[in-house]
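Of the protein chains in this complex, all but one are displayed in their positions.
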Amino acid sequence: MNNVIIIGSGPAGLTAAITCAQKGLEVSVIDEYMKPGGRLLGQLYEQPDGSWWNGINESKKLFQQAVNLGVQFYLETPVFNIEKKDSLWVVYTDKETFQTTNLLLATGAAEAPVPIPGWTLPGVMSIGAAQIMTNVHRVKPGNRGLIIGINVLSSAIAMELKLAGVDIACLALPKNNQITHESAHPKKVLDSLLHVAHMAPSTFVKLGSKLMKNNFMKELGVTFYPRNGVKMWDIPIQLKKAVIEIYGEQEVEGVTIASISSKGEVIEGSEENIAVDFVCIAGGLYPLAELAALTGCPFHYIEELGGYVPLHNEQMMTPVEGLFVAGNITGIEGAKVAAAQGKIAGLSIAKRSGKHQLDEDLKDAVQQGADTRKNAYIQFHPEVDSGRRRIQEEWEEYLVNNTVQFF
Amino acid sequence: MTLRVTDHPILGKLEKKKAVTFTFNDKQYTGYEDESLAAALLANEIRTLRHHEESGSSRGIYCNIGHCFECRVSINGKQGVRACLTPLKGNMIVESHGKLPTPVRDWRSSDE
Partner (left out) sequence: MRESEMIICRCEEVTYQELLDTAITYSCSARELKLRTRAGMGYCGGRTCRSIVDQVAKQVGSEQSKKNISLKYQAPIRPVNFVDLGGEGK
């Protein structure tokens, strides 16, 4: 019997495990991956103070701390169902069946696709796949690649690939169609790109973030955007070129790219082929919440948080008794915010388990979470704060008509 | 040219790991013990891991963290195992899945 089972060993799950174990709870962590750390494993970037954020080391530290506190780990263990029987959670995995009074879902995020003709060819992979392959497994996804989708995640990973000596032909937009719309629209992409401006040494983008406060300037910016693109970390960013097709007989051989208007329409006759041996698809992240959905937990679609998120409050409780959530399952943000949420969830679980005098700690942890969000180096969505407010409002609205069993 | 990142400006040199041999579709390859099978295959420049059951189109790793199931192979006779989640062991027998003899689609359309 466990006091708490945590599904997912990313920054949220590991921090929650540490917090619960420090409060004297019996904790088990389950993850289907072979290493603990989740998406934190792949992260590698230079922080404003010049030091490097190394996801592998950060993961190791958290894992070691959890192990030292007696946390049980079940890696390589996929969970395929969860179910409530009487007042206990039953967690079904490929290996064994677990029972617990408190269940924390910290399953993180999955990558949203950007379908492109030819995207099933071997050599086409998600941007996260390339990151894990390069930084964690230390195998390059190929010798020369092209990244489809220009956003915070793809810009950051492009730089990581470059660090490992992988040649990146360029970052380009997907071709405009009904399913790529915003991600294929130069102005909208430029808009979101301005939020990573502080990471870019390019004066164009830096200047841009100051100059392009209003829409008119943004339109100008895209219109005057140089046809050959600008460079970020020496990698061409092509806001005026879109990928039409990925080609290859059996595997990726190259990509057909064309010039586009400032509205994203393809200029006929401008097609050209670029030879590459791999292609990354960067459609952004969305909360991976399928396990929460199995419990009947209500969901809300909140764009600022990346998609459908399970209803939860600031203490990381859901309306389903004994079910908690933390990390990217609650909305797409960085690893430090996820860890802060893990701490909150851990304290909430300890409180529900009858540990006393945690109210102050819990309040501090919630504040710490908000501060971490405010100081985050990378904002996945510029309006993430308003998304967080909305889910809190939905929670309060829910309480009007429903009874939630608190602690 | 090897795809292995042996020396990384921030992460440093690749730590020494035990080399083991395994087979993929009856051919022998070398990889490092406990690295992911997907990584070992890619390091050997193998990108095509299976062919689609119905169309036979070639497929390789896509998400690399167990979500998409595109990298599923058969390992020591067990089918449908995700290469990206499997630590490589010595003497592993890995086989790719191929097109199935009776495409479901044909059966379905003739049944309608």
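When the chains are written out, they are named A and B in that same order, and each has its own residue count from 1.
The rule we apply is simple: contacts are C-beta pairs under 8 Å (C-beta built on N, C-alpha and C of every residue); 3 or more make two chains touch, one makes a residue touch a chain.
Because the structure is predicted, anything quoted here is derived from the model rather than measured.
Enquirer: Using the document's definition of touch, tell me which of B:5, B:20 or B:63 contacts the absent chain.
Expert: With B:5, B:20 or B:63 as choices, the missing chain is touched by B:63.
Enquirer: Kindly state which of the options A:300, A:336, A:351 or A:381 is in contact with the chain not pictured.
Expert: Selected residue, touching the omitted chain: A:300.
Enquirer: State which residues belonging to subunit B touch the missing partner chain.
Expert: 52, 54-55, 57, 59, 62-63, 67-70, 72, 80
Enquirer: In the full complex, which residues of subunit A touch the absent chain?
Expert: 32, 78-81, 83, 92, 94, 110, 112-113, 115-120, 175, 177-179, 245, 247, 286, 288-291, 293-294, 296-301, 307-308, 394, 398
As a convention for this text, only the chains that are shown with their structure count from here on.
Enquirer: If you average the Cα atoms of subunit A and of subunit B to get two centres, how far apart are those centres in Å?
Expert: 25
Enquirer: Give the list of subunit A residues in touch with subunit B in this complex.
Expert: 32-34, 44, 52, 54, 56, 76, 78, 110-111, 120-126, 128-130, 132-135, 137-143, 163-165, 250-252, 288
Enquirer: Please name which positions on subunit B make contact with subunit A in the complex.
Expert: Contacts found on subunit B: 1, 3-6, 8-11, 14, 34-36, 38-39, 42-43, 47-49, 52, 57-68, 84-87.
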